[in-house]
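For this depiction, one protein chain was excluded, whereas all remaining protein chains were kept in their positions.
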Amino acid sequence: MTTVRGDTMPGDTGWFVRRSTGASRVASVMSLALVVVLFLVPEMMGANAVQQLTSLFTFLILAIMWNALAGYGGMVSVGQQAFIGFGAYATIFLTQHGVTPYLAIVIAAFASAALAAVESLLVLRLRGGQFAVGTWVVAEALALLVILDHSLGGGTGTSLHGLNRYSITDRRDYTYWLSLAFTVLLLGSIFLLLRRRTGAALQAIRDDEEAAASVGVRVRPLRFLLFVLAGFGCGAAGALILANTSFIQPTSIFGVQYTAYMIFMVLVGGLGTFEGPIIGAIVFFVIQYNFADEGAWYLIGLGVVAMGFALFLPRGLWSLLTDRLHFQLLPVGYRLTRPEKLPPKTIEGGGVVSDHG
Amino acid sequence: MTLLDVLDLQARHGLLQAVRGVSFTVSQGETVALVGANGAGKSTLLRTLAGAHPASAGSVRFDDVDITGVPAHRRVALGIALVPEGRKLFADLTVEENLLVAGRRARRGPWTVDTVVAAFPMLKPLRNKRASQLSGGEQQATAIGRALMTNPRLLMVDEVSLGLAPIAVDAVYESLSSLIKSGSTVVLVEQDLRRAMSVADRVMCILEGKIVLEAPTASVSRELITEAYFGLRTQGSA
Partner (left out) sequence: MSWVNAVVQGLLLGGLYALFACGLSLMFGVMRIINLAHGDIAVLGAFLVWEVSFTYHVSPFVALLPVLPIMAAFGYVLQRSVLARSLRGGPLIPLLTTFGLSIVIQNGLLQTYSPDVRSLGAKAGTISTKSWVINSQLAVPYIGLLVLALAVVVLGGLQLTLRRTPFGREMRATALDPDTAALVGIPAWSVYAKATAIALATATLAGSFLAIRSTFQPSSGPTQLIFAFEAVVIGGLGSLWGTLGGGIVLGIAQTIGANIDPRYSILAGHLVFLAVLASPRGRIFASRSTTT
């Protein structure tokens, strides 16, 4: 189906590599505009909207992080709630020792990253189901340790008292902006990861780890990087959840239902894509906003939908879009293109020749 | 009488077309040798005939019944057995267990653990040895024996001599010859042309997924096959 040019020079293939497409350029500009608009939301919209959006941002962070682990790194963690809880309780701990709350949140995120680095020594050797349950056990152990510590409120729970120094409006707005900042930061980090060589490396690992290693892809450092990043992100999310709600308890903030939510968001949106977790987080947020009061039925519904997607649409909603329209919003990936302007030369004998199938 | 009838068979590996429209027949009692370079599609063809690989187009008829969509384990019940490339014995099972597990759902027939061991005498002292501890030749003997345990009407052996020492290959071919003499229908893939031609009634050469040469062994020379093998000349049915 391609035309064969009989007289092209040996080195001049006519092909060159492009990083972005028309669609991705448009999307990039729109994304930046969106961020600016979001930044202005507290000025433009009411209290409820600000709080709901903050909530959405924390879900978004969780979805992005879980997708980074499972979709890019092939690591299915059932224990990210360890960092969610750790981030929250680290914040409590820091504010108890005089650190200003919002700074404490940032430090707590980095502390969670450090925890991830330590935990990685233990769990990154494991694969598949062993990794999943191993991470879960760590989360459970952490929760139990916190329950034993009375200074952190023990089993009954605690709140972030340090926030009381701010007015309610200020609290809400600062928490919002910090959530937005973390979301943008993490999305940006993932984008950078994908755009640079690490992106291709991750794809290679996902497709065939052994083959990737044999061409020099450093599998373990990449997995380590993703795990630490996810620790950072989930820790930030945990701290932000703490700031956004008035009260947390160890059993809930370290609860495995967070993993359920993350799995749902990523599966429904599209595992292993950049846009997928964003879609999934929005879908989950909308469902949660409307149905969370239904209690057990709501969770049953979530579980059934997750199973349905796992079995029938494992590539998520985003795949429906990309399968039909062959575009990608993000300027990642490498595209071979050729300028269309050169006229095809015909071979002696006329007609165009098709190459071998 | 025609046992196997393959028509325009196609099979893919992902996007790669491995078998491109292969047609041939195998008569009862015949021995057919399949030769061709690595990657020519021989293994894929055999696996598709055995049902371990899906056909993307074309048909396979066995005993005049269309089995194109039949899964592998049911083809065994119909009488098709494949000794896969690389032997693929069940490593943690003993030789005897490998044979027994194949015999459990076998058709009626002369092959039992005892008759298989009699046919491959080298296995006698190895019955309780783990398959992972066997040498190449012993593994091949066990693998062929395992396939025989299903009492097949058509036996397919992929890469008979690959990775085996010449002495081991001798032993395997000795057993194969007596098998063939007793009237079995055999399709074998063999890299060693001399060996292949020594046991086969017919030779088929595959290149890039197509049959480029098909002829009775008696009427074709090694030179002709070699040329077909390397694609220097195309001839014969497609």
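Order as written gives the chain letters A and B; numbering starts at 1 within each chain.
Rule of thumb we're sticking to: a contact is a pair of C-beta atoms (placed from the backbone, for glycine too) under 8 Å apart; a residue touches a chain by one contact, two chains touch by 3 or more.
Quantities reported herein were computed from a predicted structural model and do not represent experimental measurements.
Partner chains of the missing chain, restricted to those shown and counted over the full complex, are A, B.
Contact with the chain that does not appear here is found for just one residue of A:Gly134, A:Gly153 or A:Gly270, A:Gly134.
In the complete complex, the hidden chain is touched by one of A:Ala27, A:Val78 or A:Cys234, namely A:Val78. Interface note: of B:Val32, B:Leu45, B:Val60 or B:Val76, the residue touching the hidden chain in the full complex is B:Val76. Contact with the omitted chain, checked across B:Leu7, B:Ala37, B:Leu100 or B:Leu224, is made by B:Leu100.
Touch with the chain that is not drawn comes from one residue among A:Val41, A:Leu126 or A:Leu321, which is A:Leu126. Listed here are the chain A residues that touch the chain not shown: 70, 74, 76, 78, 121-123, 125-130, 132-134, 136-138, 140-141, 144-145, 147-148, 256, 259-260, 263, 267, 271, 295-297, 299-300, 302-304, 306-307, 310-311, 314. Interface with the hidden chain, as seen from chain B, comprises residues 50-52, 71-74, 76-77, 81-82, 84, 88, 90-93, 97-98, 100-102, 104-106, 146-147, 149-150.
One rule holds for everything that comes next: only the chains that are shown with their structure count from here on.
Note on chain placement: the centre of chain A and the centre of chain B lie 50 Å apart, centres being C-alpha means.
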